[in-house]
Each structure stands twice: as C-alpha cells, then as structure tokens.
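One protein chain omitted, others in place.
And now, chain A:
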Amino acid sequence: MEGEEGSSNVTQFPADSMCILPPEIITEILSRLPVKSLLKFKSVSKCWLALISSPEFIDTHLSLSANKEEMLHLLVLNDLMYGDKWCYRDVHVASLFNNSVTEAVDLGYPVEDDSFQLRIEGCCNGLLLLSAHESIKYLVLWNPTIRKHKNLPEFRPRRKGSYYRPVYGFGYDELHHDYKVMGICYHYNANDSVDDVEIKVYSLRSDSWISIDYCGETNFIKNNDGSYVDELDSPADLANGKLHWNMGREKKDIVSFDIANEKWGKVEKPSSYGVGETEWFVRTMGSDLCVFTEYKETHFCIWVMKEYGVKQSWMKKYTIRDRYVANESLEMLISKQFE
C-alpha cells in the first residue's frame, strides 16, 4: 500500500520472530477463517493486525469465501410490530439444513434513530444498501458481518417537493475497484405524471454523487405531453457487472446499466410464459438474471437466464407452491468483510 512509509512490515508480513510457521502459511490459514475470528485475531500481534487489515488479504478472503455455500446468510428484519425496536437478525443458511432449530443472531440496526424502517435496496459482496422509505435522508451502506455502517451523502434532487424517494441500484465496479450506488429520481408535475428524470451515481471512493446523462435514451419514453411513459421498478440487481430493472408499467425488456462504463442497455425476457403465469418481478440469484412469475396466486415460478444476454437460454427452473416464500424482505447474501 502506498502512504504507509516507514512501516515496510505492512506489505511483507515478516514472521514473528517466535512464530513456528512462515508468514505465507499463516496467510493461507487465516484466509480460511470466518470474519468473527479474524476480528478477534487482529489482537494477536502487530503482524497479524497488519495482515488481517491489508486490502490484499481482504480480497483473498472474499474470493475464497464467496464461493462457499456455507457462507450464505439469510437476513430477517425484525419488525417493530413484534418487538420493541427495529433489528436485523442473521440466520446461517447452512445451519438450517443441518439443525432442526437454528438461532438467529441479533445484528442490531445500523442507524441510531430507529423510527425509520430501513429496507434492503441491494446487496453485493456481503455489503448491503439500505434506505428508509419514509425519508430521502437515510441511505446507508452496511456490512452486517463486521457490523459497521456508513451514511451516504444525500441525493439532493434538483427540484424540491416534486419527487418521491429515488429508486436505487447497488453494485461493485470491478474495473475501477469501487462500490457504486445509482439513484434515479422521478419528478412529478401537478397532474401526477413524471416530467423529469434525474439520475446520479454515487462512488464510495470519491464519497460523492455525480449526475449522469440519460438524454436520448429510449429507456425513458416520453408521452406527447412531455411526461414519461414508464418507470423503473425498485430494487435493482447486479448480474454480469450490470444493474437490472424491470420497466414499471409495461414490463417490456429488462433495462440494464453497466456500472463500470455507465452505459444503458437492454436484456430480452422469455418470449412467453406458461398458461396462467403472469410476470411478477426481476431479480438475480447467484449471478443469474431471473424473472419471477405468479401462477394463479398459489404458486410462483422462477425463470433463469442461463447464459447472460442470450434470449434462448431462458428456462423455467423452479415452481414453488406458496408465493409468499419469496418475500422480498428476505435476502440472501454472502458474508464479506469490508473496511
């Protein structure tokens, strides 16, 4: 790392003079530990603290743990209706399969002011983007694994009073090694139709919002009176380095936004669904783009795009009785540490 002058220890991790294993092997072993153990073992020695805090180690740890099924977690939001405070609880998915009764671990709540319900807007590498539906003020990046959060600066729409809260998308830009949040704010006129769309991208590296151009984009089709025909559904999910939204009303193609080069695109949906099946929403599972459909209000189905961008590769993968299983407040995420 640059800017660490005077402490060459930081990148080289020399062996503790007494330690019985060389540093490269210590690294191999520690990169296989869960985050809780790593936070604890930061206090073993200066050398371990430097190792565990280094960006190289964090990258190695993430790439090792992202591929492990046992690292899947289910986050459940404890509602004010059932307790005295808002609280996220963590369920280890692997233990659901192995144990008949599983403890949910209390993760707390990332903001002190718990009068707001923070909903999950997006999830990437174990980081969550949360926003309060009642207020534009609360937009929070949260790492539940290390229980640290960061309040993002306000979106600050250009016109006051004419908007509802923005629609958000969240993802990791692998090209620039940056986490990015995209916000789309619709401005409404007196007739309650959208007459202005404002889009900004937040970069964690620069810790600021930058307006981006959407002009000339067919994704935002205008009516004759200048109002916009369609809106994008929230939330947006990341697949193939792009965020994806369903078009609000007409539900034509899936709209994509490449978070690295900030370009818009489209992905075609399955040409037809089964008889009696109606489209519900668009999400990603793992790295695959999916369309959820409803069937007679008793089942839901999941269509998966096996090969990104290839229309013929859509296939109906799951049919599940009881549509309420797919409650959107439940999120799968992969444990990751983030500094």
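Worth pointing out:
In the analysis below, a contact is a pair of C-beta atoms (placed from the backbone, for glycine too) under 8 Å apart; a residue touches a chain by one contact, two chains touch by 3 or more; residues count from 1.
In this section, contacts and distances are computed from a predicted model.
Comparing "Cyclin-C", "SKP1-like protein", "LSM complex subunit LSm2" or "small monomeric GTPase" against the UniProt entry of the hidden chain yields the protein name "SKP1-like protein".
Contact with the chain not shown here comes from a single listed residue; of A:I29, A:A190 or A:V275, that residue is A:I29.
Chain A meets the missing chain through residues 16-22, 24-26, 28-30, 32-34, 36-37, 39-49, 146-147.
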